[in-house]
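Shown here: the complex without one of its protein chains, the others still in place.
Let's look at chain A:
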């Protein structure tokens, strides 16, 4: 049979459904706009065990003491001791480093002779709330160190701290929520809407007729998800454009790579949506499963609002099986840090793995009959 013609008829039908249902239209286009604007409000961050890289030019007793003091709190964990300036950025690009502390060569001499020394803190500004918090903590720790060292004297502001926020110099919170919003919106539209639309066919009894037809199950699924894939993609572009023009969020890396990876994520979310639909008989069922099983964890546990590192271990594990977690990392990498694919291979790999896993499960669970 002429599959392309059948497929086209399917898509046409789906487009009629979408265009004739005002609620669907509202979710498709009203929600992304509303969410981008709502998430514009900053959210506070807490952290534990942030990874700190240290570039110690001094390498003397005083600098060692300072380092020990800073790491003694449990808020910071030494990730790497750097040897030269050019090693600094790779930690940020791979996402392993949260903060860099640079101790100048003359640190101890400046401090004891001139009563004045300078320390540089460099944070990853693509996550502004996190960067701000890290900076505040580091400052407090350094001041604590001073207090301990010079208990008797009361010399104020002995160490001048210079902070630079890489990738997001002004600490715009939009830099954080635009990637997060893209990840959430694409998830809602792709996963929730597809699971709803397939559940609707079951609820209305039309699935019964579709099954008693020569249509292969794969075509039924593809025909249902294809229009949503395209719409989700349009939404991703819409949010990027809004981010660029309203919140000045740049796309530093390759736009083509970014769009390509958006497509990969959309497919991940769609395969998840079809998987949900195979286990739900009604639209309400599908909606509950999407909201509780998908949307809530993706909002809370993906590192979008709260950093994963400060969560209890069990929540961190859950966070790591959520596609949005990886996609937000990918977006921050490509959009803000301007990295190429080689820095985000792991995240992309995880998404591809999830696609295969979800589709295999869907394939196994799709019922060629009613039971």
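One rule holds for everything that comes next: a contact is a pair of C-beta atoms (placed from the backbone, for glycine too) under 8 Å apart; a residue touches a chain by one contact, two chains touch by 3 or more; residues count from 1.
Basically, contacts and distances are computed from a predicted model.
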{"item": "Absent chain [UniProt protein name; select from \"Diguanylate cyclase\", \"Anti-sigma-W factor RsiW\", \"ABC transporter ATP-binding protein\" or \"Aldehyde dehydrogenase\"]", "value": "\"ABC transporter ATP-binding protein\""}
{"item": "Residue in contact with the excluded chain [from A:81, A:209 or A:296]", "value": "A:209"}
{"item": "Residues belonging to chain A that touch the chain removed from view", "value": "1-2, 5-6, 9-10, 12-13, 16-17, 20-21, 204-206, 208-215, 368-371"}
